[in-house]
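Missing here is one protein chain; the remaining ones are kept as they sit in the complex.
We call the chains A, B and C, going by the order they appear; numbering starts again at 1 in every chain.
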Amino acid sequence: MTSRSAAAPVMVRILSDPKYLCVARSAAERFCTLAGLDAASSHAVGLALDEALANVIRHGYEGRCNQPIHIEFDRVEPGPEGPDPALRIRIRDYGCQVDASAINPRDLDELRPGGLGVHIMRSVMDEIRWRRRGLTGMELEMTKRIAPSAGSAGGCGQERS
Amino acid sequence: MTSRSAAAPVMVRILSDPKYLCVARSAAERFCTLAGLDAASSHAVGLALDEALANVIRHGYEGRCNQPIHIEFDRVEPGPEGPDPALRIRIRDYGCQVDASAINPRDLDELRPGGLGVHIMRSVMDEIRWRRRGLTGMELEMTKRIAPSAGSAGGCGQERS
Amino acid sequence: MSSYDSSAISQVRALRTPGGVQAVVVTLQGEVDLQHSPAVRQQLIDEAGKRPGRLVVDLSAVNYMDSSGVASLVETLQRVRGYGGELILVNPTARVRSIFEIARLDRIFRILTDLGEAMGE
Partner (left out) sequence: MSSYDSSAISQVRALRTPGGVQAVVVTLQGEVDLQHSPAVRQQLIDEAGKRPGRLVVDLSAVNYMDSSGVASLVETLQRVRGYGGELILVNPTARVRSIFEIARLDRIFRILTDLGEAMGE
């Protein structure tokens, strides 16, 4: 797991109630287009985030709806981690801890309601990793490559007088 | 200044770079419609937030673009604070402190670029108040009434098996 | 606890196809995510409980759906098949359609682009 000390440029914290999922998706989509993803990919990332948050609410917090979930958004520049820029989302909860290797997509050939979330997340994102954090809760890191042409050098905000 | 100990259901933190304003606006608009404001009012609140954040970046942080700004969104239910529900936004920065009474809209009759932000914020929101916080930075609280019919009782997220 | 707006998400019409099949058209709208899918699921299960020959779900006004919405439709499909009826999904947007494709359910569900077609035969 890579980690950097710099604060992510955007962080969203929601309580673990399904009604706030739409706010997190909306921020995610906007961050994604800003970072250089096209509209369809940005929507897909919003979906992957929604699935991850739904799992935190249902499994991590067992349906409790007033627990915190932190979501960090960042754009990682090309470097040792990869030759292309990438969008990175980190989701931190303070719920039940599970063995990351136990979180797997199910066989899609079986027709049954549910069990699609992890499959959707893996289809949309390029990399996705869970780990336990401290004494309580999990951190999920998901990344998606950004086509290298996308995103121009946007300097710091200019001061207007 | 009223304050409650309960965590706001949604909090967004951005770095003080103008490029992230669009993400904050997007989350704000979505939260507003969720809380019961119509589309035009939600857009207007996004504008008021944008103006407040632009002032933090330009005046509070004097153009520095890597400083934190915290934005809390909440819906306040009818009670001692007022007979109608209200949307409440709190913006916290860690920049220069100014005397709240020194932040005023200018005379609109004079035609000049700039100086419109505070006027816009006051036009859109019902109440708006700055105060110094601790040793560094300001907190701005803005509220806007929500028509009492809007927003239905939305219970906690149901658990699906 | 606060109260928040929960958009109405469906409309139901009972019809009969030209061939005389009893059909129910449920029109969903808005965002069918974990917040709204429990109500959608309940509505669909209720309609399936009346055992119409054809249950048509119009998705044209659904601008967002996640796996909880898809799960509601899978459960409905199983119930409708269980009594020998037919479930037809109509006119999902490209974005909603893509989630069926990701879940490889686009070949399991009958998905038509036109409500008239769904009401044919």
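As a convention for this text, a contact is a pair of C-beta atoms (placed from the backbone, for glycine too) under 8 Å apart; a residue touches a chain by one contact, two chains touch by 3 or more.
Keep in mind the model is a prediction, meaning the values are calculated, not measured.
**Student:** Which one, B:E51, B:E72 or B:E139, makes contact with the chain that was left out?
**Tutor:** Per the contact definition at the top, the residue touching the missing chain is B:E51.
**Student:** Taking the full complex into account, what residues of chain B touch the chain not shown?
**Tutor:** With respect to the unshown chain, the touching residues of chain B are 18-19, 21-22, 25, 40, 43-44, 47, 50-51, 54, 57-58, 108, 111-114, 116-117, 119-120, 123-124.
By our rule, only the chains that are shown with their structure count from here on.
**Student:** When the C-alpha atoms of chain A and chain B are each averaged to a single point, how far apart are the two points in Å?
**Tutor:** 25
**Student:** If you average the CA atoms of chain B and of chain C, how far apart do the two points sit, in angstrom?
**Tutor:** 39
**Student:** Go ahead and note the Å separation of the Cα centroids belonging to chain A and chain C.
**Tutor:** 28
**Student:** Could you say which residues in chain B touch two or more other chains, in rising order?
**Tutor:** 9, 34, 154, 156-158, 160
**Student:** Mark out which residues of chain C touch at least two other chains, giving numbers and ranges.
**Tutor:** Residue numbers touching two or more other chains: 4, 6, 34-35, 68, 71.
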